[in-house]
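== subunit A ==
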Amino acid sequence: MSLARDMITLVAVSAGAFFFLAGTIGLLRFPDTLTRLHALTKADNLGLGLVVLGLLPQAASVRDALKLISVWLLALLAGATVSQLIARAAREARTTR
Partner candidate 1 sequence: MSGVNVFGLYAAAAVGLGLYGMITSPQPLRKIIAFNLLGSGVFLLFGVVGRRGAAAGIGNDPVPQALVITGVVVAFSATALAVALLLRLSEKASSTTLSSGPAGRAGSDPPGH
Partner candidate 2 sequence: MNIASTFELMLAAVVLGLGIWTIAVHETYSAAVGFVAYGLLVALIWVRLDAVDVALTEAAISGGLGGVLLLGAAARLRHAELMVAEVPDRLTRVSAAVLSVMTAAALVGAVLWLPDSAPTLAPEVVANAWATSLTNPVTNVLMAFRAMDTMLEKVVLLLAIIGVWSLAPDTAWGGRPGPRHRADPNGVLVFLARLLPPAGIAIAVYILWTGANHPGGAFQGGAILAAMWLLAVMAGLTDTPAVGRRWLRLILVAGPALFLVVGLGGLWFGTAFLAYPTAQAKPLIVVIEVAMIQTIAATLGLLLTGAPERSAKP
Partner candidate 3 sequence: MLSTAATLDATASTGGFMLVLSVVVPVSGVLLAFILGDRYVRLIACAIVLLGLAISAAILVALLHSNGPIVYLLGDWPPPLGIALRADGLAAVMLATTAVVICAVAAFAAADFSATGTGRRASSTFWILLLAIWGALNTIFLAGDLFTLYVALELLTFAAVPLVSLDGHTETLRAAIRYLLFALLGSVLYLLGATLLYGLHGTLDIVLLSHRVGAQPAVLVAAALMTTGLLAKTALFPLHLWLPPAHAGAPTAASAILSGLVVKGSFFIIVRLWFNVMPGVPGFAATQLLAGLGGAAIVLGSVVALRQERLKLLIAYSTLAQIGYLFLMFPLAFGPSGQLESSGALGGGLLQAISHATAKAAMFMAAGCIYATLGQDRIPGLRGVGRILPIGVLAFAFSGLALMGLPPGGAFLAKELLLQAAAENGQWWWALVLQAGGVFTAAYVVLVLAHAVGTSDGATTPHSATSRIRELAALALALCSLLLGLAPWDAFLPIPQASAADKLGLDAVWKMLLLLVGGAVVAILLGRWDLPLTHPWRCKALRAVVGPIRRAGLSSSALLENCDDLLREWPVSCICLVSLAAAFGVLMRVAY
């Protein structure tokens, strides 16, 4: 049982870390704001989601698990909003130029 949990954690967290890595590389290498944003949101949403998913089996109590999930939801909300704001600012900057 414990082994299965640890396996889930290992796989999910590694996958999450991979998405973070990919997102970071994208952020550094992509040419313009919108594509960079694309890379960033992948890291934020999927990467963090997978990390949280991986940590859930390790949570000591239901309360801790709920906290983990709400962290992910809040990050999702903030990430979505901010990336849209950045995208809009980038578009406006392009049209005014």
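Assume contacts are C-beta pairs under 8 Å (C-beta built on N, C-alpha and C of every residue); 3 or more make two chains touch, one makes a residue touch a chain; residues count from 1.
Selection rule, in plain terms: all candidates are chains of the complex that A comes from, given by their letters.
Only a predicted model underlies this, so the values are computations on that prediction, with no experimental measurement involved.
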Touch-positive candidate for subunit A in this complex, from 1, 2 or 3: 2
Touching residues (chain side subunit A, partner candidate 2) in the complex: 70, 74, 77-78, 80-81, 84-85
